[in-house]
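Encoded as structure tokens, here's the structure I'll be asking about.
As you look at this complex, bear in mind that one protein chain is not there, while each of the others sits in place.
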Amino acid sequence: MYQYDVIDREFLTDRSNEFRHQVVRRLAGDLTEDQFKPLRLMNGLYLQLHAYMLRVAIPYGSLNARQARRLAWVARTYDKGYGHMTTRQNVQFNWIKLKDAPDILDALAEVDLHAIQTSGNCIRNTTADPYAGATAEEVDDPRVWSEVIRQWSTLHPEFSFLPRKFKIAITGALTDRAAVKVHDIGLILRRARDGSLGFEVIVGGGQGRTPYVGPTIKQHLPAGSLLSYLEAVLRVYNRHGRRDNIYKARIKILVAALGAEEFGRQVEEEWAKIDQGRADLGDVELARIRGAFAQTPFETLPARSEAFEAAKAASPSLARFARNNVKPHKKPGYAIVEVSLKAIGQTPGDATADQLDVVADLAERYGLDDLRVTHAQNLVLPHIKLDDLPAVHAILEANGLATANIDLVSDIIACPGLDYCALANARAIPIAQDIAKTFADPDRAETIGELKIKISGCINACGHHHVAHIGILGVDKKGEEFYQLSLGGSGAEDATIGKILGPALPADRVAPAIDTLVDTYLAARQGEERFLDTYRRVGLEPFKEAVYAQAD
Amino acid sequence: MPKLIKLVGAKDEHQAQWAEDAFVHVTDEDAIPEAGDVILSLTRFQAEGDTLLSSNSRRVGVRIEPAGEVEALAYDLPRLSLVALAFPKYRDGRAYTSARLLRERFHYEGEIRAVGDVLQEQAGFMVRVGFDAFEPNDGSSPEAWTKAANRFRHVYQRAADVRPIAADERAAQVEESAL
Partner (left out) sequence: MKAVTANRLIDGEVVFWKQGAWVDGFGDAQLFDAEQGEEVEAAVAAGKAAPTVIVDPYPIDLVAVEGLGLAPVSYRERIRALGPTNELLHGKQAEGGAVVEAIRHASGAARSTGRVDLIRRK
């Protein structure tokens, strides 16, 4: 893992001192709320319904045990004992006081954590494949490039007051676990025919009010030219992105208005004028960053663990866990372990302080001190020995963390919704809880197979509902919470925006409607089809008829 | 009290001071004064700039609104004493790009002044993209600007200034330890 050096640490100290000074000025009345708001937002501090919310960056979703324990400590000391994992691999605390925020940032800085640019119209925390460095699929480690971008984008003097927020995601694997096609910039690491490393550059994807799957504007950007090319993209956007209407200010609107080809041409024209030798990162620094991620001390192990096989044969719950939460690792004898934060009835993505400590201990004892947050609001122990899986599973199970439902119907993404968020129109969490309870039977959930349900409490789409197999959007209909269902979306490598099923439903009819959709799928399923495959084959109509016929 | 703050001293250590402002902002509706240094809009400059400059008795600056493209000044830059970049709202960040292009692409060495909604919070960003004069809108003092401009001991990315970035500092450390 990348270790902060004295430069990174002094930078965080300076940042923390700056914010402390701004809070003092705000409390003294030297800054108005209008002036202060953008400043606190650029430090991840929102004023929500009940308190301030602090959004802490987890760069590319990667944590060590010490950092996870510090998050647990913050949750216990300054919050109500829990944190919430977000779809952008961040952690949010819901009960923060403004007067405590500078102390919290100091405490986080001690373990190399921060909240810089987790909000505001700037380049946000770059997200990446949570299996980075562990999956055999990847052509290169996306964390290397995420770290390059983290440094480059931090307090960027030209790009800190963009028309709107700007989100970058990177994957090095063909299986897209980072939703790169629905980001402002999505980067896919690829090797060209000659073996050279490069990025496919996708610009102008996004969700929100106007969802787009982003077009590719460059098939193969030489990897070493990443920063100069990003500078060109951001400069075209900073100059020409709309600033007159907040809903039309994202880069996707500019790309769509110009057309991908013309936008790409403007970027190339700007790129040609940039002094690349100056703008791009030197080889020495790149090698330093790469080296930090290359030093994972794996052991040489047999591919098969007899201890694990025996334990699995003896324990149905371990076998179920292995089927759903354990993924193949690039090194023989290791596995990637997903830790579900979606126990039936739980708030999706919430982890208690105690749970964070447990997972930190596991990472330290069994997992090479490495822990990840996924955009699906779960945790990952990326490097667990097969031999240790029974022990890890037992500890997870004892702490309510062994729910074997990754990518199944109850592994629901939900934004905080109206229970916490000042922007929301409707609640998301209780809907997720209702649906999970409807599908509490784990055998049935496995029979249904992969089914990604995602819920957003408003059109900003933090819950990624547009790219869900079944998406649920909360709307305010004459003062009441209603929910609009959409089908057939995908945030993966086959990215698709879902189609609206029909008129919005009241809260208490959402879970039964999902049940109906699932029954319709199971009746129509051929062979090994996933819900999404069946939908793509049969279309919207059978599902629509089933849900709305029942309604009448 | 003057309302203009300027950077003085070495380029890598920012010192801000009050400065006398010899320039007058002339709106498109105003008549151009008989004498003295003036700042005109781009449109006004394109119409009347040649005449004013050829009189040789005064300095001329041009004010660029955020949507204005500094490329339009490329030919005239050597004759301009000042380019004022406007911030109608401090959240409008287009002028940061304009300043960088003036310094890095057009090698402009005259004054680049921030006008409009200019707050001390922007100091760190502004000095890095090439601004060296400021008309603060928040009543802030040169002391506050000096402090804000020097707040961060390290920077991570290249801009229009000469500050070594984190990668340079690391390379220097490696070299030093190799000696």
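Note that the chains are named A and B in the order they appear, and that numbering of residues resets to 1 at the start of each chain.
Basically, contacts are C-beta pairs under 8 Å (C-beta built on N, C-alpha and C of every residue); 3 or more make two chains touch, one makes a residue touch a chain.
Just so we're clear, the structure is a prediction, and the values are computed from it rather than from any experiment.
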Displayed chains contacting the withheld chain: A
Contact partner of the left-out chain, one of A:Gly259, A:Pro328, A:Pro506 or A:Gly539: A:Pro506
Contact residue for the chain not shown (choose from A:Gln433, A:Ser456 or A:Thr534): A:Gln433
Touching residues (missing chain, whole complex) on chain A: 26-29, 32-33, 47-52, 80, 94-99, 347, 418-420, 427, 429-430, 433-434, 478-481, 506-508
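The rule is short, and it goes like this: only the chains that are shown with their structure count from here on.
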Between chain A and chain B, centroid-to-centroid distance (C-alpha), Å: 39
Footprint of chain B on chain A - complex, ascending: 5, 7-8, 10-11, 14-15, 17-18, 22, 35, 38-39, 121, 151-162, 227, 235, 238-239, 243, 273, 275, 278-279, 281-282, 284-285, 288
Touching residues on chain B, where the partner in the complex is chain A: 66, 69, 90-94, 96-97, 100, 104-105, 119, 121, 124-126, 128-129, 138, 151-159, 166-167, 169-171, 174
